[in-house]
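Removed from the display is one protein chain of the complex; every other protein chain stays in position.
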Amino acid sequence: MNDVASSPHLRLEMLSQARLLSAARSMVGNFAQRLGFNEVECGQISLAVDEALCNIINHGYEKRDDGRIWLNVWGLEGERPGIRVMIEDVARQVEPDQIKSRDLDDVRPGGLGVFIIHEIMDEVKYDKREQGGMRLTMVKYLSSDSRPSSSSNETRHEESSHSGKGNTDHA
Amino acid sequence: MNDVASSPHLRLEMLSQARLLSAARSMVGNFAQRLGFNEVECGQISLAVDEALCNIINHGYEKRDDGRIWLNVWGLEGERPGIRVMIEDVARQVEPDQIKSRDLDDVRPGGLGVFIIHEIMDEVKYDKREQGGMRLTMVKYLSSDSRPSSSSNETRHEESSHSGKGNTDHA
Amino acid sequence: MHDADQIEVQTETRGDAVIVRPIGDIDLSRAPHLREQLSEALREAEARLVINLDDVPYMDSSGVATLVETMQMCRKSGKKLVLCQLQDRVRSIFEIARLDMVFTIVETTDEAINAG
Partner (left out) sequence: MHDADQIEVQTETRGDAVIVRPIGDIDLSRAPHLREQLSEALREAEARLVINLDDVPYMDSSGVATLVETMQMCRKSGKKLVLCQLQDRVRSIFEIARLDMVFTIVETTDEAINAG
(Lines give C-alpha, C1' and ligand atoms only; values in the text may rest on other atoms or scores of the structure.)
Protein backbone atom coordinates (compact mmCIF):
# COMPACT_ATOMS: atom_id res chain seq x y z
CA MET A 1 0.00 0.00 0.00
CA ASN A 2 2.93 2.23 0.71
CA ASP A 3 4.74 1.36 -2.43
CA VAL A 4 4.72 4.25 -4.82
CA ALA A 5 4.53 1.83 -7.72
CA SER A 6 1.36 0.18 -6.40
CA SER A 7 -2.01 1.16 -7.77
CA PRO A 8 -3.63 4.24 -6.25
CA HIS A 9 -6.40 3.98 -3.68
CA LEU A 10 -8.46 6.31 -5.82
CA ARG A 11 -8.09 7.03 -9.50
CA LEU A 12 -10.50 9.56 -10.95
CA GLU A 13 -10.83 10.11 -14.67
CA MET A 14 -12.61 13.39 -15.39
CA LEU A 15 -13.31 15.81 -18.19
CA SER A 16 -11.59 19.22 -18.28
CA GLN A 17 -14.67 21.05 -17.00
CA ALA A 18 -14.64 23.64 -14.23
CA ARG A 19 -17.99 22.39 -12.95
CA LEU A 20 -16.37 19.08 -12.00
CA LEU A 21 -13.74 20.68 -9.77
CA SER A 22 -15.85 20.63 -6.65
CA ALA A 23 -16.57 16.90 -6.90
CA ALA A 24 -12.89 16.15 -7.48
CA ARG A 25 -11.57 18.27 -4.63
CA SER A 26 -14.21 17.04 -2.21
CA MET A 27 -13.12 13.48 -2.92
CA VAL A 28 -9.50 14.35 -2.17
CA GLY A 29 -10.31 16.50 0.88
CA ASN A 30 -12.43 13.75 2.30
CA PHE A 31 -9.78 11.12 1.78
CA ALA A 32 -7.21 13.42 3.41
CA GLN A 33 -9.47 13.71 6.43
CA ARG A 34 -9.58 9.94 6.78
CA LEU A 35 -5.80 9.90 6.60
CA GLY A 36 -5.69 12.14 9.66
CA PHE A 37 -5.11 15.62 8.25
CA ASN A 38 -6.85 18.35 10.22
CA GLU A 39 -9.58 20.53 8.80
CA VAL A 40 -7.42 23.41 7.59
CA GLU A 41 -4.95 20.98 6.03
CA CYS A 42 -7.77 19.15 4.25
CA GLY A 43 -8.93 22.46 2.82
CA GLN A 44 -5.40 23.25 1.71
CA ILE A 45 -4.88 19.87 0.06
CA SER A 46 -8.21 20.32 -1.77
CA LEU A 47 -7.00 23.75 -2.84
CA ALA A 48 -3.69 22.48 -4.20
CA VAL A 49 -5.53 19.85 -6.25
CA ASP A 50 -8.09 22.41 -7.43
CA GLU A 51 -5.35 24.83 -8.54
CA ALA A 52 -3.54 22.08 -10.43
CA LEU A 53 -6.78 21.06 -12.18
CA CYS A 54 -7.61 24.71 -13.02
CA ASN A 55 -4.21 25.08 -14.67
CA ILE A 56 -4.71 21.96 -16.76
CA ILE A 57 -8.13 23.25 -17.87
CA ASN A 58 -6.92 26.80 -18.56
CA HIS A 59 -3.40 26.30 -19.89
CA GLY A 60 -3.09 22.61 -20.82
CA TYR A 61 -6.42 22.22 -22.60
CA GLU A 62 -6.83 25.96 -23.23
CA LYS A 63 -10.40 25.85 -21.82
CA ARG A 64 -11.58 23.02 -24.07
CA ASP A 65 -14.13 20.98 -22.13
CA ASP A 66 -13.48 17.57 -23.66
CA GLY A 67 -9.94 17.02 -22.42
CA ARG A 68 -9.20 14.12 -20.12
CA ILE A 69 -7.57 14.37 -16.69
CA TRP A 70 -6.54 11.54 -14.37
CA LEU A 71 -6.33 12.25 -10.67
CA ASN A 72 -4.56 9.49 -8.71
CA VAL A 73 -4.46 9.47 -4.92
CA TRP A 74 -2.54 7.30 -2.49
CA GLY A 75 -2.60 7.21 1.28
CA LEU A 76 0.99 6.80 2.47
CA GLU A 77 1.66 4.71 5.54
CA GLY A 78 4.81 3.66 7.31
CA GLU A 79 7.44 6.01 8.65
CA ARG A 80 6.24 9.13 6.86
CA PRO A 81 2.48 8.90 6.54
CA GLY A 82 0.77 11.35 4.25
CA ILE A 83 -1.00 11.76 0.93
CA ARG A 84 0.38 11.47 -2.56
CA VAL A 85 -1.45 12.93 -5.55
CA MET A 86 -0.49 12.40 -9.17
CA ILE A 87 -2.37 14.30 -11.88
CA GLU A 88 -1.94 13.40 -15.54
CA ASP A 89 -3.26 14.86 -18.75
CA VAL A 90 -2.77 14.50 -22.49
CA ALA A 91 -2.73 18.25 -23.02
CA ARG A 92 -0.11 20.61 -24.38
CA GLN A 93 3.39 19.90 -23.08
CA VAL A 94 5.46 22.66 -21.52
CA GLU A 95 8.91 22.68 -20.02
CA PRO A 96 8.53 22.01 -16.28
CA ASP A 97 10.72 25.01 -15.44
CA GLN A 98 8.26 27.27 -17.30
CA ILE A 99 5.57 26.44 -14.80
CA LYS A 100 5.94 29.15 -12.22
CA SER A 101 3.87 31.91 -10.66
CA ARG A 102 4.44 35.62 -11.07
CA ASP A 103 6.12 37.81 -8.47
CA LEU A 104 3.73 38.13 -5.54
CA ASP A 105 4.55 41.79 -4.89
CA ASP A 106 2.92 42.70 -8.17
CA VAL A 107 -0.68 42.50 -6.98
CA ARG A 108 -2.96 41.70 -9.90
CA PRO A 109 -5.60 39.11 -10.70
CA GLY A 110 -4.31 35.60 -11.38
CA GLY A 111 -0.89 34.09 -11.35
CA LEU A 112 -1.05 32.51 -7.91
CA GLY A 113 -1.89 28.85 -8.52
CA VAL A 114 1.58 27.36 -8.80
CA PHE A 115 2.81 29.40 -5.84
CA ILE A 116 -0.09 28.12 -3.74
CA ILE A 117 0.63 24.52 -4.73
CA HIS A 118 4.27 24.87 -3.66
CA GLU A 119 3.30 26.56 -0.38
CA ILE A 120 0.86 23.81 0.57
CA MET A 121 2.55 20.62 -0.53
CA ASP A 122 5.87 19.23 0.74
CA GLU A 123 6.94 17.85 -2.64
CA VAL A 124 5.90 19.16 -6.07
CA LYS A 125 7.22 17.87 -9.35
CA TYR A 126 6.13 18.51 -12.94
CA ASP A 127 7.16 16.11 -15.74
CA LYS A 128 6.48 15.76 -19.42
CA ARG A 129 4.88 12.35 -19.95
CA GLU A 130 6.53 10.19 -22.58
CA GLN A 131 3.11 9.35 -24.02
CA GLY A 132 2.30 13.05 -24.32
CA GLY A 133 0.80 15.47 -21.84
CA MET A 134 1.99 16.47 -18.39
CA ARG A 135 2.29 14.81 -15.00
CA LEU A 136 2.24 16.60 -11.66
CA THR A 137 3.23 14.65 -8.56
CA MET A 138 2.63 16.15 -5.12
CA VAL A 139 3.11 14.81 -1.61
CA LYS A 140 2.07 16.19 1.73
CA TYR A 141 3.13 14.52 4.95
CA LEU A 142 1.20 14.37 8.17
CA SER A 143 2.77 16.61 10.77
CA SER A 144 2.50 16.67 14.52
CA ASP A 145 -0.13 19.41 14.15
CA SER A 146 -2.32 17.23 12.01
CA ARG A 147 -3.88 15.09 14.70
CA PRO A 148 -5.42 16.75 17.73
CA SER A 149 -7.17 13.43 18.43
CA SER A 150 -6.99 10.03 16.89
CA SER A 151 -10.12 10.12 14.77
CA SER A 152 -11.70 13.54 14.82
CA ASN A 153 -9.95 16.69 13.88
CA GLU A 154 -12.14 19.20 15.53
CA THR A 155 -11.29 20.58 18.90
CA ARG A 156 -13.72 19.20 21.40
CA HIS A 157 -15.16 20.71 24.50
CA GLU A 158 -16.62 19.32 27.70
CA GLU A 159 -17.20 15.67 28.65
CA SER A 160 -14.81 12.78 28.60
CA SER A 161 -13.70 11.92 25.13
CA HIS A 162 -12.29 8.55 24.36
CA SER A 163 -11.58 6.68 21.20
CA GLY A 164 -9.11 4.19 19.95
CA LYS A 165 -8.05 0.77 21.00
CA GLY A 166 -6.01 2.04 23.91
CA ASN A 167 -9.15 2.86 25.82
CA THR A 168 -11.38 -0.10 25.25
CA ASP A 169 -10.03 -2.10 28.18
CA HIS A 170 -10.93 0.43 30.86
CA ALA A 171 -14.45 -0.90 31.30
CA MET B 1 -23.26 15.14 -22.72
CA ASN B 2 -26.70 13.67 -22.42
CA ASP B 3 -25.99 10.61 -24.47
CA VAL B 4 -25.87 7.54 -22.30
CA ALA B 5 -23.20 6.08 -24.53
CA SER B 6 -20.92 9.09 -24.07
CA SER B 7 -18.11 8.98 -21.56
CA PRO B 8 -19.01 9.76 -17.95
CA HIS B 9 -18.26 13.13 -16.40
CA LEU B 10 -16.53 11.34 -13.56
CA ARG B 11 -15.12 7.83 -13.54
CA LEU B 12 -13.59 6.69 -10.28
CA GLU B 13 -11.58 3.50 -10.03
CA MET B 14 -11.21 2.43 -6.42
CA LEU B 15 -10.17 -0.54 -4.32
CA SER B 16 -12.76 -2.56 -2.40
CA GLN B 17 -11.95 -0.90 0.93
CA ALA B 18 -14.52 0.44 3.36
CA ARG B 19 -12.23 3.34 4.27
CA LEU B 20 -12.59 4.69 0.73
CA LEU B 21 -16.38 4.88 0.87
CA SER B 22 -16.49 8.38 2.29
CA ALA B 23 -14.31 9.84 -0.46
CA ALA B 24 -16.41 8.12 -3.13
CA ARG B 25 -19.76 9.19 -1.77
CA SER B 26 -18.63 12.75 -1.12
CA MET B 27 -17.61 13.01 -4.76
CA VAL B 28 -21.03 11.84 -5.92
CA GLY B 29 -22.94 13.92 -3.37
CA ASN B 30 -21.03 16.99 -4.35
CA PHE B 31 -21.63 16.45 -8.04
CA ALA B 32 -25.34 15.90 -7.34
CA GLN B 33 -25.42 19.24 -5.57
CA ARG B 34 -23.98 20.97 -8.61
CA LEU B 35 -26.67 19.28 -10.70
CA GLY B 36 -29.30 20.99 -8.57
CA PHE B 37 -30.40 18.28 -6.12
CA ASN B 38 -31.29 19.62 -2.68
CA GLU B 39 -29.39 18.75 0.46
CA VAL B 40 -31.50 15.81 1.55
CA GLU B 41 -31.50 14.37 -1.97
CA CYS B 42 -27.71 14.72 -2.18
CA GLY B 43 -27.44 12.78 1.08
CA GLN B 44 -29.75 10.12 -0.28
CA ILE B 45 -27.87 9.77 -3.56
CA SER B 46 -24.62 9.45 -1.57
CA LEU B 47 -26.33 6.80 0.52
CA ALA B 48 -27.53 4.77 -2.47
CA VAL B 49 -24.00 4.79 -3.89
CA ASP B 50 -22.51 3.91 -0.50
CA GLU B 51 -24.91 0.98 -0.07
CA ALA B 52 -24.10 -0.34 -3.54
CA LEU B 53 -20.37 -0.11 -2.83
CA CYS B 54 -20.79 -1.81 0.58
CA ASN B 55 -22.54 -4.70 -1.12
CA ILE B 56 -19.78 -5.11 -3.67
CA ILE B 57 -17.19 -5.10 -0.87
CA ASN B 58 -19.15 -7.47 1.38
CA HIS B 59 -20.81 -9.84 -1.08
CA GLY B 60 -19.05 -9.38 -4.41
CA TYR B 61 -15.47 -9.38 -3.15
CA GLU B 62 -16.34 -11.11 0.14
CA LYS B 63 -14.44 -8.44 2.12
CA ARG B 64 -11.21 -8.79 0.17
CA ASP B 65 -9.53 -5.37 0.05
CA ASP B 66 -7.81 -5.66 -3.31
CA GLY B 67 -10.85 -5.87 -5.57
CA ARG B 68 -11.45 -3.18 -8.13
CA ILE B 69 -14.59 -1.08 -8.45
CA TRP B 70 -15.45 1.48 -11.14
CA LEU B 71 -17.90 4.23 -10.27
CA ASN B 72 -19.14 6.16 -13.32
CA VAL B 73 -21.26 9.27 -12.98
CA TRP B 74 -23.10 11.33 -15.60
CA GLY B 75 -25.04 14.55 -15.24
CA LEU B 76 -28.17 14.21 -17.39
CA GLU B 77 -29.45 17.28 -19.18
CA GLY B 78 -32.30 17.86 -21.57
CA GLU B 79 -35.92 17.03 -20.89
CA ARG B 80 -35.34 14.89 -17.83
CA PRO B 81 -32.31 16.25 -16.02
CA GLY B 82 -30.82 14.12 -13.29
CA ILE B 83 -27.90 11.92 -12.34
CA ARG B 84 -26.92 8.55 -13.70
CA VAL B 85 -24.55 6.26 -11.80
CA MET B 86 -23.08 3.02 -13.14
CA ILE B 87 -21.00 0.84 -10.83
CA GLU B 88 -19.00 -2.06 -12.19
CA ASP B 89 -16.86 -4.75 -10.59
CA VAL B 90 -15.06 -7.94 -11.55
CA ALA B 91 -16.35 -9.77 -8.49
CA ARG B 92 -18.51 -12.86 -8.06
CA GLN B 93 -21.49 -12.94 -10.41
CA VAL B 94 -24.98 -13.48 -9.07
CA GLU B 95 -28.34 -13.64 -10.75
CA PRO B 96 -29.81 -10.12 -10.72
CA ASP B 97 -33.10 -11.41 -9.30
CA GLN B 98 -31.21 -12.82 -6.30
CA ILE B 99 -30.23 -9.31 -5.25
CA LYS B 100 -32.99 -8.29 -2.91
CA SER B 101 -33.44 -7.16 0.67
CA ARG B 102 -35.15 -9.11 3.44
CA ASP B 103 -38.68 -8.42 4.64
CA LEU B 104 -38.65 -5.12 6.49
CA ASP B 105 -41.10 -6.25 9.17
CA ASP B 106 -38.49 -8.65 10.47
CA VAL B 107 -36.39 -6.10 12.38
CA ARG B 108 -32.81 -7.33 12.62
CA PRO B 109 -29.36 -5.99 11.80
CA GLY B 110 -28.53 -5.80 8.08
CA GLY B 111 -30.47 -6.63 4.98
CA LEU B 112 -31.55 -3.08 4.10
CA GLY B 113 -29.11 -1.91 1.44
CA VAL B 114 -30.90 -3.01 -1.71
CA PHE B 115 -34.22 -1.78 -0.36
CA ILE B 116 -32.70 1.63 0.35
CA ILE B 117 -31.23 1.82 -3.14
CA HIS B 118 -34.65 1.11 -4.70
CA GLU B 119 -36.38 3.61 -2.44
CA ILE B 120 -33.98 6.41 -3.31
CA MET B 121 -33.32 5.97 -7.01
CA ASP B 122 -35.88 6.20 -9.82
CA GLU B 123 -34.30 3.44 -11.91
CA VAL B 124 -32.21 0.53 -10.62
CA LYS B 125 -30.89 -2.28 -12.75
CA TYR B 126 -28.40 -5.06 -12.01
CA ASP B 127 -26.67 -6.94 -14.85
CA LYS B 128 -24.04 -9.60 -15.17
CA ARG B 129 -21.19 -8.15 -17.21
CA GLU B 130 -20.09 -10.22 -20.18
CA GLN B 131 -16.47 -9.70 -19.21
CA GLY B 132 -17.22 -11.00 -15.71
CA GLY B 133 -18.44 -9.21 -12.60
CA MET B 134 -21.59 -7.18 -12.06
CA ARG B 135 -22.95 -3.86 -13.24
CA LEU B 136 -25.45 -1.71 -11.37
CA THR B 137 -27.07 1.20 -13.20
CA MET B 138 -29.10 3.76 -11.27
CA VAL B 139 -30.79 6.99 -12.28
CA LYS B 140 -32.39 9.70 -10.21
CA TYR B 141 -34.24 12.58 -11.84
CA LEU B 142 -34.47 16.11 -10.58
CA SER B 143 -37.95 16.82 -9.29
CA SER B 144 -39.79 20.05 -8.68
CA ASP B 145 -38.77 19.78 -5.01
CA SER B 146 -35.10 19.68 -5.88
CA ARG B 147 -34.50 23.35 -6.50
CA PRO B 148 -35.63 25.87 -3.93
CA SER B 149 -33.41 28.39 -5.71
CA SER B 150 -31.36 28.25 -8.84
CA SER B 151 -27.95 27.78 -7.32
CA SER B 152 -28.16 27.22 -3.60
CA ASN B 153 -30.15 24.50 -1.99
CA GLU B 154 -30.37 25.77 1.50
CA THR B 155 -33.38 27.70 2.62
CA ARG B 156 -32.39 31.29 3.01
CA HIS B 157 -33.64 33.92 5.36
CA GLU B 158 -33.76 37.72 5.33
CA GLU B 159 -32.40 40.10 2.68
CA SER B 160 -32.97 40.17 -1.03
CA SER B 161 -31.61 37.16 -2.77
CA HIS B 162 -30.87 37.18 -6.43
CA SER B 163 -28.95 34.96 -8.70
CA GLY B 164 -28.98 33.86 -12.26
CA LYS B 165 -28.83 35.60 -15.55
CA GLY B 166 -32.42 36.74 -15.32
CA ASN B 167 -31.50 39.34 -12.76
CA THR B 168 -28.36 40.86 -14.09
CA ASP B 169 -30.14 43.45 -16.20
CA HIS B 170 -31.98 45.13 -13.35
CA ALA B 171 -29.10 47.46 -12.50
CA MET C 1 -4.54 5.16 7.59
CA HIS C 2 -4.76 3.02 10.70
CA ASP C 3 -7.15 5.40 12.45
CA ALA C 4 -9.58 5.84 9.60
CA ASP C 5 -11.75 3.04 10.91
CA GLN C 6 -12.13 4.46 14.37
CA ILE C 7 -14.81 6.83 15.49
CA GLU C 8 -14.45 9.31 18.30
CA VAL C 9 -17.11 8.82 20.93
CA GLN C 10 -17.81 11.05 23.92
CA THR C 11 -19.47 9.41 26.89
CA GLU C 12 -21.11 10.92 29.93
CA THR C 13 -22.90 9.27 32.84
CA ARG C 14 -26.00 11.00 34.19
CA GLY C 15 -27.76 9.13 37.00
CA ASP C 16 -28.67 5.69 35.70
CA ALA C 17 -28.13 6.70 32.09
CA VAL C 18 -25.05 6.71 29.91
CA ILE C 19 -25.07 9.23 27.08
CA VAL C 20 -22.96 8.35 24.08
CA ARG C 21 -22.10 10.93 21.44
CA PRO C 22 -20.32 9.61 18.34
CA ILE C 23 -18.56 12.21 16.21
CA GLY C 24 -18.42 11.90 12.43
CA ASP C 25 -19.88 9.76 9.68
CA ILE C 26 -20.95 6.24 10.59
CA ASP C 27 -20.40 3.89 7.69
CA LEU C 28 -19.12 0.38 6.97
CA SER C 29 -15.58 1.35 7.94
CA ARG C 30 -16.51 2.72 11.35
CA ALA C 31 -19.53 0.65 12.34
CA PRO C 32 -17.42 -2.13 13.93
CA HIS C 33 -15.60 0.31 16.21
CA LEU C 34 -18.85 2.04 17.12
CA ARG C 35 -20.30 -1.37 17.97
CA GLU C 36 -17.47 -1.96 20.48
CA GLN C 37 -17.94 1.48 21.97
CA LEU C 38 -21.68 1.02 22.32
CA SER C 39 -21.48 -2.38 23.99
CA GLU C 40 -18.94 -1.00 26.42
CA ALA C 41 -21.24 1.93 27.21
CA LEU C 42 -24.16 -0.43 27.60
CA ARG C 43 -22.25 -2.42 30.22
CA GLU C 44 -21.65 0.79 32.14
CA ALA C 45 -25.25 2.01 31.84
CA GLU C 46 -27.41 1.06 34.80
CA ALA C 47 -30.78 1.48 33.14
CA ARG C 48 -30.58 3.56 30.01
CA LEU C 49 -28.39 4.13 26.99
CA VAL C 50 -28.84 7.44 25.16
CA ILE C 51 -27.21 7.90 21.75
CA ASN C 52 -26.86 11.57 20.86
CA LEU C 53 -26.49 11.79 17.07
CA ASP C 54 -26.04 15.55 17.02
CA ASP C 55 -22.58 15.28 15.51
CA VAL C 56 -23.28 12.49 13.01
CA PRO C 57 -23.85 14.09 9.61
CA TYR C 58 -24.15 10.76 7.80
CA MET C 59 -25.09 7.16 8.50
CA ASP C 60 -25.43 4.20 6.16
CA SER C 61 -27.16 0.86 6.70
CA SER C 62 -24.09 -0.55 8.51
CA GLY C 63 -24.59 2.17 11.10
CA VAL C 64 -28.29 1.42 11.29
CA ALA C 65 -27.50 -2.30 11.66
CA THR C 66 -25.22 -1.47 14.58
CA LEU C 67 -28.00 0.46 16.27
CA VAL C 68 -30.50 -2.36 15.68
CA GLU C 69 -28.03 -4.76 17.27
CA THR C 70 -27.56 -2.40 20.22
CA MET C 71 -31.33 -2.21 20.61
CA GLN C 72 -31.50 -6.00 20.78
CA MET C 73 -28.72 -6.09 23.38
CA CYS C 74 -30.57 -3.45 25.39
CA ARG C 75 -33.74 -5.51 25.35
CA LYS C 76 -31.91 -8.62 26.50
CA SER C 77 -30.38 -6.77 29.42
CA GLY C 78 -33.63 -4.97 30.31
CA LYS C 79 -32.21 -1.52 29.58
CA LYS C 80 -33.76 1.27 27.57
CA LEU C 81 -32.27 2.68 24.34
CA VAL C 82 -33.14 6.22 23.20
CA LEU C 83 -31.82 8.11 20.17
CA CYS C 84 -31.78 11.90 20.09
CA GLN C 85 -30.72 14.95 18.07
CA LEU C 86 -30.83 13.30 14.66
CA GLN C 87 -29.79 15.47 11.75
CA ASP C 88 -32.22 15.56 8.79
CA ARG C 89 -30.03 13.43 6.56
CA VAL C 90 -29.75 10.76 9.23
CA ARG C 91 -33.44 10.89 10.08
CA SER C 92 -34.13 10.28 6.42
CA ILE C 93 -32.43 6.87 6.46
CA PHE C 94 -34.47 5.78 9.50
CA GLU C 95 -37.60 6.79 7.64
CA ILE C 96 -36.59 5.03 4.44
CA ALA C 97 -35.84 1.85 6.41
CA ARG C 98 -39.15 2.25 8.29
CA LEU C 99 -37.23 2.18 11.56
CA ASP C 100 -38.40 5.55 12.82
CA MET C 101 -41.22 3.74 14.62
CA VAL C 102 -39.09 0.89 15.91
CA PHE C 103 -36.60 3.08 17.78
CA THR C 104 -37.47 5.59 20.48
CA ILE C 105 -36.34 8.83 18.85
CA VAL C 106 -36.67 12.18 20.64
CA GLU C 107 -35.41 15.70 20.09
CA THR C 108 -33.16 16.65 23.01
CA THR C 109 -30.84 14.84 25.39
CA ASP C 110 -33.02 15.92 28.31
CA GLU C 111 -36.05 14.33 26.72
CA ALA C 112 -33.97 11.24 26.07
CA ILE C 113 -33.03 11.00 29.76
CA ASN C 114 -36.69 11.20 30.73
CA ALA C 115 -38.44 9.38 27.88
CA GLY C 116 -40.64 6.56 29.20
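Observations on the model:
Order of writing sets the labels: A, B and C. Residues in every chain begin at 1.
Note that a contact is a pair of C-beta atoms (placed from the backbone, for glycine too) under 8 Å apart; a residue touches a chain by one contact, two chains touch by 3 or more.
Note that the structure is predicted; figures quoted are calculated from it, not measured.
The undisplayed chain touches these shown chains across the complete complex, A, B. When the full complex is taken into account, the listed residue touching the unshown chain is A:Arg19, out of A:Arg19, A:Arg64, A:Arg80 or A:Lys100.
Only one of B:Gly60, B:Gly75, B:Gly113 or B:Gly133 touches the chain withheld from this view, namely B:Gly75.
Mapped onto chain B, contacts with the missing chain fall at residues 1, 34-36, 75, 77, 81, 147, 149-152, 154, 156, 159-165, 168, 171. What chain A contributes to its contact with the hidden chain is residues 17-19, 21-22, 25, 39-40, 43-44, 46-47, 50-51, 54, 57-58, 104, 107-110, 112-113, 115-116, 119-120.
Note that only the chains that are shown with their structure count from here on.
Chain centres here are Cα means. That of chain A falls 24 Å from that of chain B. With centres set at the average Cα position, the gap from chain A to chain C is 34 Å. Under the contact definition stated at the top, the residues of chain B that touch 2 or more other chains are 17, 19, 22.
Multi-chain contact residues of chain C, defined as those touching 2 or more other chains: 1, 4.
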